[in-house]
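First the structure, in the form of structure tokens, and then the observations on it.
With one protein chain held back, the other chains of the complex are shown just where they sit.
Going by the order they are written in, the chains are A and B; count residues from 1 in each one.
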């Protein structure tokens, strides 16, 4: 399935270079990204710049499959790098994708370009998605903070355990 | 399936650092890479250098599967990074792979080394490949320019549509 890039972009906020971001703190995550701006015909992804982009397409993944999203071959040969991302079984929505320009030069990126492909691969053990990015609206969605009650285990009495299952909750 | 690196390499053309590359312009893409040179016993992938390499193997992907190509674990632990690449259902040919050295030191890369593995995963929704890299000859194949008639959508009257399907197509 072809995936095309929508006309919005979120760039890094270089004012915060050198600081430290905490994955569990929404304010900390938010200040690392500039507000969403328009991706125009003259938008350049600068050398070694990292941006967040969105798909135009609303993806629907059938039960028992996951969608692997990868940059198309031509774009990867030109030096853009995106971590392989997967859309969960049962996921419905547009996708936010991270793209890093590994080149020593800029890349002229035009809205509407076919940048990624999605492949549906059989994953019969997967349960359907019920997470926080389901049915996300169009546009680029930044990171949502992790939760100290759900997203981290604690080490106590030589055992790793979730917070909610520990004796003192 | 083990994949071994062939004895050719294409390196970035640093003479063009700081310029801007256009994905739709073949001349622009071509000038970013040096011509293919030989990968010898003394070839170094420099710190933070990005190169294109080719497989010795001719890959054939059966109908209903895609081939996921990833660096083998040992090589990834040593700091080489390759975006996950997939070979389409029905694809036949050698593969061109991007490799980035994320280390602050060089890596001595010898032709013939087993660098990647390919895993065939079930992808029953995929149609067989008919694209421009089918049966590509041995050696490293650079990016082929995108096409303004096929590889980009245009936004008009609040709808995204391919060029060929728009009224003035």
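Heads up, the rule we're going with is that contacts are C-beta pairs under 8 Å (C-beta built on N, C-alpha and C of every residue); 3 or more make two chains touch, one makes a residue touch a chain.
Predicted, not measured: the structure shown is a model, and the values here were computed from it.
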Item to complete: Determine and list the chain A residues touching the chain excluded from the picture.
Response: 12, 14, 16-24, 29, 32, 50, 52, 66, 68, 81, 83-86, 96, 98, 100, 121-126, 133, 141-146, 151-155, 160
Item to complete: Since one chain isn't shown, list which residues of chain B touch it in the complete complex.
Response: 4, 7, 44, 47, 56, 65, 68, 70-71, 73-79, 81-84, 102-114, 117, 119-122
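The rule is short, and it goes like this: only the chains that are shown with their structure count from here on.
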Worksheet, complete the sentence: Averaging C-alpha coordinates per chain, one finds the centres of chain A and chain B separated by a number of Å equal to 22
